[in-house]
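Note that this complex is displayed minus one protein chain, with the remaining chains in position.
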């Protein structure tokens, strides 16, 4: 693992941010559609939990591909900043969410001492869930919810992050690995 | 005072691209480097510009610039001496506007504001683009971008200019302008090396001419230049055999207009593309051939009317359309979906529109003719450029959609491969009755297998029986 950031690393990291800023921006209306669908059956509290995994893909993917300290945090921040500049539905709030989610994802890789990126990825799905959930306890008033609902919300959120920011990210990175496109570095 | 390469070998993934090569490039000279695409011209130029091993090549041997080993120079030192112009004008600017780009580059050399303004103005004037300073790159044509790129390296102060196929996306008038400009610059004292696959317009301007052959350079003596400076010959296609029968129409153009950026590249009143057979589309560089192919492949906007099977192209459902129409992308990697060669072949064998034709035996025969046997579990992204191109073409011909557009299918292939590939295209076309439209500058190779010829000049296309080869 080379720790120095080269120009090419940074451009690739930023391009990952650009790709996901567009995906995040597309997710804004998707969120609203899912939300109105779930509201009909009274489960709108779960909208955020179900979709959140998509919004957290940039960080783990960046870390897992670039294998550098800070890649996850910066990748997620760039995705969020891009979403804001594109005119996303949460304006400057996106930056704050990106900040929290970025820290959450980065933490998983940090816990392995940036040594085991595979374990780091799965840990990051857990730390990402815990940190973002902790933030929502205060920000979104989850703290007022009953314990049973909280547990259910946490589990759904974890499953979403596990699938999108864990399984899907792993599959993408595996394709990249097998292609050997980055192997000469 | 020169750039010299001694016993230079550059390898990529342990395969030598250039091998034990020697070159001296002096100031006040203009050198032409020719060689087919894929022969290693880009690699040589990047090595001379000092970009390896930082960007992936393994280098041995020695490159010196005015007696200083290039490997010892940092990028901001190198840029003052040697500069590289890239093949794809789009990929070489970091900033959105001309002014910002110059500021970025000159800040790298730690110049102050006044020096930056002055050098920017001087360099833009030199290429005749003073008015372009506040233009944004998305509004520039390929030729204008290459002129700005040239001005940028002049502003950086480089004495040695390396140009890697700089005219690939440049129209013929801009090509001539730039060639004259390069000659003037070399007379002023710059040492210039330009690589190109097309010798047109060089021989009254250059001082040296090299061919890159089998990973090394061959100096072509001045007496022999005339052999390369051939006048293009005209070949007349034999009138298509079916011309007396009614020809089916695949595509119909009616007042079709295509823009590329801000430029109108096609303004076509009535034209048909006939079903079945191979049509060759030729035209000067940068005229808009790729844009037309992309439009036909439903990947580019258009105004006016373009119908396929009597239905407007943009009104087709994408899945249905691409079930009948395929495009061989200019860049092979854009075509790939899976990772290994076997995965790719298995996928198209399963999905082919003509599975009865493509038996395992036929496939193996073609794989062996194309020298693609034994690559089974190799990643398609690690194949050589030529192997990628051959595999890409094979994949699309196994798919065998009713209509197939081929964008430069022979690029990067050696002579022997070209012959096999032409045979493959012709065999599939005849056996399966495909409609094929091919864009290629390698007209001499293709002319034997094409049935019709569309000539594209300025902003319109028309059928011609004569083909310049």
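As written, the chains take the letters A and B, and residue 1 is the first residue of each chain.
Please note the rule applied: contacts are C-beta pairs under 8 Å (C-beta built on N, C-alpha and C of every residue); 3 or more make two chains touch, one makes a residue touch a chain.
In the analysis below, contacts and distances are computed from a predicted model.
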Practice task
Look at the options "Quinol oxidase subunit 2", "ECF-type transporter transmembrane protein EcfT (EcfT)", "Exodeoxyribonuclease 7 small subunit" or "Beta-ketoacyl-ACP synthase 3" and return the one that UniProt uses as the protein name of the missing chain.
Solution key: "ECF-type transporter transmembrane protein EcfT (EcfT)"
Handout entry: Neighbouring shown chains of the undisplayed chain, as defined at the top
Key = A, B
Problem - Per the touch definition above, residue among A:126, A:152 or A:182 touching the missing chain - result: A:182
Completion exercise
The listed residue (B:69, B:299 or B:431) that touches the chain absent from the view is B:299
Exercise for the section: Check each of B:13, B:28, B:62 or B:80 against the chain that is not shown and name the one that touches it. Expected result: B:80
Problem - Hidden partner chain, residues of chain A it touches - result: 4-19, 22, 28-29, 31-32, 35-36, 39, 42, 44-45, 47, 61, 65, 74, 78, 81-82, 84-85, 87-96, 138-141, 144-146, 149, 168, 171-172, 174-176, 179, 181-182
Problem - Interface with the unshown chain - residue positions in chain B - result: 46, 49, 51, 54-56, 74-76, 78-80, 83-84, 86, 88, 90-96, 100, 103-113, 116, 137-138, 152-153, 156, 297-299, 318-319, 321-323, 325-327, 329, 333-335, 337, 347-348, 351, 381, 395-396, 399, 401
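As a working rule, only the chains that are shown with their structure count from here on.
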Completion exercise
So, in whole Å, the Cα centroid of chain A is separated from that of chain B by 39
Completion exercise
In the complex, chain B touches chain A at residues 12-13, 55-56, 339-340, 379-382
Problem - chain A residues touching chain B - in the complex, by the definition given at the top - result: 8, 175, 178-181, 184-185
